[in-house]
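Every protein chain of the complex appears in place save one, which is left out.
Chains here go by letter, A and B, matching the order in which they are written, and residues are numbered from 1 within each.
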Amino acid sequence: MDETKTRYTIPVGPIHPALKEPIRLDLEVDGELIVDVDVIVGQVHRGIEWLGMNRNNPIQNIYLSERVCGICNICHPFAYVMAVEQAMGITPPERAEYIRVIIAEMERIHSHLLWAGVAAHEIGFDTVFYLVWRFREEIMDLIEYLTGNRVTKAMFQIGGVRRDIAEEQFPRIRKSLDYYKSIFDQLKTVFLDDRTIRMRTRNVGILKTEDALRLLAVGPTGRASGVPKDVRQDQPYGGYADLDVKAITPDLLTGAVVGDVYDRIIVRLLEVKQSVEIIEQCLEEMPPGPILAEPKIAKLLNALTKAEGEGIGRAEAPRGEVVHYVRLEAGRETLSNWKIRAPTYVNLMSIPTMLKGGQIADVPIAFASIDPCMSCTNRAVVVDLRTTKHSLLTGEELHQLSVEKTRKLKGGEFGRQ
Amino acid sequence: MVNLAGNSLLPTIPAIIVGSIIIGIVGVVFGLLFRGVDRKLVAHMQGRIGPPIVQPFRDVRKLLVKETIVPDDALSWLFNAAPLICLVTTIVLLLYIPLFGQKALLDGFGDSILILYLLIVPSLAFVAGGFASSSPYATVGAQREMVIMMSYEFSLALVIVAIARCIVPVTNAHAFMLSTVAAYPIWNLMGPIGVVGALVLLFALLVVTPGEVSKVPFDIAEAETEIAGGILVEYSGRNLALFYLADVTKAFVMISLVVALFFPYNLSAVIGISAGIPAAIVDALFFLVKVFLTMFVSVILVRTAMARFKISQASYVYLIAMTLISLVGLILIGVDLRM
Partner (left out) sequence: MGVVSIILKQLFLKPATNKFPAKYAPTSTIQFLEKVKRGELELTPPITVPPKFRGKMSYDREKCTGCKLCVRICPTKAIEFIPEEKKVKIFVSRCCFCAQCVEICPVDALAMTDEFLLSSYDKYADELIVTK
């Protein structure tokens, strides 16, 4: 720190046009070169897990977990519902599993297109931003048609799904899928062949394979660095057990893995294509049958109050692996324990490695390339790593509760990482 | 006091004052109008409707009624003076450039070398305003603006020198004066190699224009997503309104300069309308069309079709690529003159 004359600190956040959600990055810069990065989270902590454990019964928690994040709004209920089903010991019917897969893949398409637009906006390319979001409108209309709302889809129920996808709705779905197949080439031209995008994203925010493994990067961030891990491939859940999903790495398109922002664009665009193919396969192989293991909700509620057990649900969110841990106790209407670990929490650790040695101009795009979802992240507890910064977390007693819970769970969930 | 053409200045001082005020208002009004047209076209190219064309006027009116906040740590005299200096020097530039097909108001008192110097002053005021606000974002933005300014000066100077070089063998009049350039357009003076050289120089000037006017891909000093507004981050109210007016007027000035250097033709002579009011109106409208077309190619289309450069890439483009290209243009013109 003896060069205090030439180095100074630029704060990015909590409110900054580059960030879609509040987080604080303190960049120590030397001119335009970034020398050090400090990541401070905690600005969106809303006490969701506390609500789930003290006020809501498990069915109400589905809607709470849906609102953890507005973009990844299927993966949280998906993991939660799987955890509760494992704790209760009920299995959803096959048709429900397929419908769950279809909705989850639709969310993946919408989330990746949203990210693509935001990434283009970060590098100042508003035209592509408007173009990609216009493409995204098609999947949003389809989601509204199937589930009744564009965001907060409310499709999950413990033991199945709430709405069926009837045969009459298939043609509408196929129309949207054909639309996406027809624009995929245009997406490729606009993103991957454009010179200015390549100038801004090639060799920017590089995360090497060893670093990705060491820092436990998940989702497209890890896959773009050459780590072929995907929950749908390694531990298939729901309907994915019948499908054959392979993790997508950038060498499928370019033949080499660099681990920069450009590779992450490739991985996400290819995943959109993969999702379209998965939905098509599900539509063709959809088995008939009921959609709920227990159609009478009042009976389900009573069964939940009497159930006892613990369960873990893992799902592949658009950003990586999301894990929910749930513990039920007999005679208690609320959950006994609920812990959410969102993928961005893990991916945030790779930010300092990615940003060091780069320019300030690279910060927004490199940061956006891990697709950060702070609303998901601030579910997690950060106290044990940054004990000196506990004053930035909101709410003293919430903080205390969180600390106690971390210590309780340290042997279980945290120990796995 | 005598101007370069030898005429005395004294009888015309009141005319100059009145003329400056009129030209100032006209320049600002047309700057705002062209900014409105720019936003509308960009919106339609992006598939949206966009704001109505008079929106920039409303923006300025709104800014003037808002509170002007001066940060505690800022250098308040410089913070408040910078926007005013920026606007005033931009309007002064208008007095030396031929507008609407007529001669410049202060024609004979300043040539393109003076314009080259004057073009720096608004950018310097911008930079000074950035350094005077006590924000790290503004400091980074001001540094970037200085780097860009220094990078494109060379190409700009080369273009002006090259054009003067063509005119020197043809006439005894002062070669750097824009009225002389208007009388002897470069395309008429050159053979085929020279025309190619002139096209290369036009290309270089069109690439310098977005940098001068701070638009994508060279709007790095005010990058919204990277440094939260850059130089303008602490400005509000009346100061921001003055900077906004200076920005739109500078765009009008720069495009008029491009038109004055490369397309100084008048339509009335071509279609045979004699001198007088009808000719003036036709010339003025034709001037607006020329400005619009140049703005479309160099600012509007480029703004919509490209992403923003990093500062290292932008200064590479200007300092290395554009300088070399301008040199090539100059050499081609020199070769043509020898033949």
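Here is the rule we go by: contacts are C-beta pairs under 8 Å (C-beta built on N, C-alpha and C of every residue); 3 or more make two chains touch, one makes a residue touch a chain.
The shown structure was predicted, so the numbers you read here are calculated from the model rather than taken from an experiment.
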item	value
Hidden partner chain, touching residue among B:49, B:65, B:277 or B:339	B:49
Touch criterion as defined above, residue of A:128, A:231, A:346 or A:360 at the omitted chain	A:128
Residues belonging to chain B that touch the chain removed from view	41, 43-49, 51-52, 301, 304-305
Missing-chain contacts mapped onto chain A	56-57, 59-64, 67, 127-128, 131, 134, 137, 144-145, 148-149, 152, 154, 162-163, 186, 189-190, 193-195, 297-298, 301
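To be clear about the criterion, only the chains that are shown with their structure count from here on.
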item	value
Distance between chain centroids, defined by C-alpha means - chain A, chain B (Å)	47
Touch list for chain B against partner chain A, complex	45-48, 136-137, 139-140, 143, 216-217, 219-220, 223-229, 304-313
For the chain A and chain B complex, residues of the former touching the latter	8-11, 16-18, 29, 31-32, 120-128, 130-131, 134, 194, 196-197, 199-200, 359-364
